[in-house]
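To start, the structure itself, in structure tokens.
Every protein chain but one is kept in place in this view of the complex.
We just call them A and B in the order they show up, numbering each chain from 1.
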Amino acid sequence: MHAAWIILAILVITGFLLGNHKAAVLARSGKLHSRPRYHGVFIALWSLFPGLMVVTLFALFASWTIDTMILKDLHGTVDQTNAMEQSVLLNKVKLVAENKMTLNEDMGITMETVLRMQTLNRSADTLVTALVMGAGLLGFGYSWNRIHREFRARQEVEKMVRILLVAASSVSLFITLGIVLSLIFETLRFFASVPVTDFLFGLQWSPQTAIRADQVGGTGSFGAIPLFAGTLMITGISILVAAPVGLFCAIYLSEFASPQVRRWIKPALEILAGIPTVVYGLFAALAVAPAIANLGKLTGLDVASESALAAGLVMGIMIIPFVSSLSDDVINAVPQAIRDGSLAMGATQAETIRQVVLPAALPGIVGALLLAISRAVGETMIVVMAAGLAANLTANPLQAMTTVTVQIVTLLVGDQEFDSPKTLAAFALGLTLFCITLILNIIALGVVRRYHEQQ
Amino acid sequence: MSPLKGTPAQQKHLAKRHAASRRFRWYGIAGLGIALSTLLLLLATMTFKGYTAFFQARIQLTIPFEKPLLDPDGNLSQDSLGRGDYRAVLKNALNHAFPEVNNRNDKLKLNKLLSDGAPSQLQTLLKDHPEWLSTSQEIWLSASDDVDMWVKGVVPRDLPEQARHISDKQAQWLASLEENGRLQLRFNSPFFLNGDSRNPEMAGILGAIKGSVLTLLITFLVSFPLGVATAVYLEEFVVKGRWSDFVEVNINNLAAVPSIVFGLLGLALYLNLLHLPRSAPLVGGLTLAMMTLPTLVIATRASLKSVPEAIRDGARALGASPLQVVLHHVLPLAAPGMLTGTIISMARALGETAPLLMIGMVAFIMDIPGSVTDPATVLPVQIFLWADSPERAFLEKTAGATLVLLIFLITMNALAVYIRNRVERRW
Partner (left out) sequence: MKNSFTLKAKNTLPSESSLPPGAAGAGNDPVKMDSNNVNVYYGTKQALKDVALPIRMHRVTALIGPSGCGKSTFLKCLNRMNDTVVGCRVSGSITLDNEDVYGPEVDVVQLRARVGMVFQKPNPFPKSIYDNVAYGPRIHGMTRDRTEMDQAVETSLVKAGLWNEVKDRLKEPGTSLSGGQQQRLCIARAIAVNPEVVLMDEPCSALDPIATARIEELIDDLARNYTIVIVTHSMQQAARVSHFTGFFHLGELVEFNQTGIIFTNPKQERTKGYVTGRFG
């Protein structure tokens, strides 16, 4: 692989220099259409792209191809239907081939396979180097021949750059497409073993019982209602915390605070926004949950050590800066003229804010809150570390509850058999999560956008 | 005419209104107070629980570097020194330090005062100083995590003996060591130089930091060019229409997709479909790049937007092509803003945990990764892993690693704020 990159770099640099030179020589006999530099860039780009495409495709697909070939070799020793065992063996072959592990008898692989892996890796390297060189030289040759005095190198380069930009901007579309396709594909496979209705309306969530091979997709154990309830409860608590606090922060910062105060407070809120969720999770587990449990003891309430309340509170703190910065933008977008109009009539500042500014900003604030809800629904680490795993269907925030994101993590962390309904369930949950947040986002972004257009 | 103060009735009404206004202002201050005091509480909790992780209980022993035990081949080669019996040397040193201990059970307990990693510490030292062979040296060695907790006072000393890990006898030995100045809290170098370990006193964050660096490198290399190209295209080249609207809506929505969904995509795409190596920074970086791309595009577009149209018009009027306008004028002027946006997105990627759990970066990995295809973990995931560990000693490690992560993040954010305030041009 390294050799391929080096060759590519050499090709691009020499391409640029040679093109520049050829054009400069041509320029002596008459005026060029484009400046020599563009000829150089033209050749460099033509040398780069074919090679780059080869390397990228190779990087993405080489290991898959090699794995498939090795697995064919392992045909006799491995149970074809057991994906888990396959990947474990494959991993061993890889480690030995890279000299990270020494081969011994009870590994279930032979030296032959290892050697074959090494050969394959080596020939893959040679192949990609040769291919890059070939592709690069082809591109170089093609572009070299096109250079002459009348050649519109600048236009050609700009056309290529434009194509590049279009390609780059379509990557985000492919990401969305990838999310949708992968989630839907795995979810459909999940629903092949567990009925949709059981998943959406079932009241029991205990995926552990269903892992035994003889009762794949055990009935009723994949009911996601308790997860939805937990997500709703924790999100609700967090919004109850974040909405008033965040909103009042935004109001104070945009309407009352002096510029000096704003200059110090805003970065502080940004720090709050920049704290990783895993730290919030630790904070919840380390400080907030024990505090709530102690408080419960004092008041005689029965509080679980991993209560929904603790997770919700900390999540609320996490989204305070989110709510406040979005609302701040929205409130600042309210025209000053309206405030002046109200103040000039002898309204106090609070009256102006409550009766004029906030009603004007309301749609934007609603949008901000919807985005905050979507953020809370998709938040993972805080709940993983503080909310617990038990799928309780309860309305008591002092009990442990679990959420969609927590279950995705528990289902997928650790070595899993990829095809079991248990892991596939994670994708079904992921799809649900994606749909919920997508709907919230579309509504929120629509509302905010319309609001800004109005102002 | 009523004076400016108004009639008594008006004054009463006014006083009420002003009180309401003050109250409202106080709600704002209270809101900020809640937000900022939680921030302080969080930072204080982490500092308070975490700063002890930077220190470690160490025991000074007189180590007799006996040649027959430590250099079995007798040629001072690294290989030969690597096969020495350092455990035995430690035992001798302890026997020498505590001649009164001769009961087998007690000797075992005495041994437990030192870290399980002490032999390998000795080995590293000897490899660096082969001239120490056949001499005796005063060496500071890491104590076990139980001793560490005992010295730091994390475990209350008045607990009944069976409820604590340090027995009365061990406590006595420690007291005598302390008296002789042979038990001290010293700078915890293993914490900064080691990879993960099952022994809390040997566990360090270097592996995780290096994993984070490699992962971020991939994220940056993939998302920065793509993000800038997308933003430039959408802001400077595209004809506003259905296509650009579609791309824009898509990016805005993608920016709000929960990070864990990107993890699912990474799992399905890179691991299951393309068979890229599990737990590797390569896959982690690619996954985070997909997550970072939309925020990067949005930030870059904002800074491109802030460049006034007049500058583009000026360049166009001189006959510059669209590409030249962008390359010569718009990008240089938008660069500080783009830099700020990039730093902030990278900081976000650095703190991200959930998607990396999906692609197997949660494995227990002792080795320090050397390349982007080696199995590795990252700092936030390391925190998550340690937070889950039952050993008491991992608690301070967790908080300590959190402090390190926060220092990185706050530095990055402060840098971004600094650039925004100082370098960014205001039009």
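Simple rule for what comes next: a contact is a pair of C-beta atoms (placed from the backbone, for glycine too) under 8 Å apart; a residue touches a chain by one contact, two chains touch by 3 or more.
Keep in mind the model is a prediction, meaning the values are calculated, not measured.
Screening A:Gly134, A:Pro290, A:Pro335 or A:Gly446 against the full complex identifies A:Pro335 as the residue touching the chain left out. In the complete assembly, the contact with the undisplayed chain comes from A:Ala347, out of A:Cys249, A:Leu286, A:Ala347 or A:Ala444.
Looking at B:Gln10, B:Thr62, B:Ser77 or B:Ser176, the residue that reaches the missing chain in the full complex is B:Gln10. In the full complex, chain B touches the omitted chain through residues 1, 3-6, 10, 13-14, 17-18.
In the full complex, chain A makes contact with the omitted chain through residues 258-259, 335, 337-338, 340-348, 351, 355-356, 359-360.
Operating definition for what follows: only the chains that are shown with their structure count from here on.
Here the spacing of chain A and chain B, counted between their Cα centres, is 19 Å.
Of all residues in chain B, only 17-18, 20-25, 27-32, 34-36, 38-39, 41-42, 45-46, 49, 225-226, 229-230, 232-234, 237-238, 246-247, 249-254, 256-262, 264-265, 267-269, 272-277, 290, 293-294, 297, 321-323, 344, 347-348, 350-354, 357-358, 362, 380-381, 383-384, 387, 395, 398-399, 402, 405-406, 409-410, 413-414, 417 touch chain A in the complex they form. Note for the complex: chain A touches chain B at residues 60-61, 63-64, 67, 94, 154, 157-158, 161-162, 164-166, 168-173, 175-176, 178-179, 182-183, 185-186, 244-249, 251-253, 255-256, 265, 267-272, 274-283, 285-287, 317, 320-321, 324, 348-351, 353-354, 371, 374-375, 377-381, 384-385, 405, 408-409, 412-413, 418, 426-427, 430, 433-434, 437-438, 441-442, 445.
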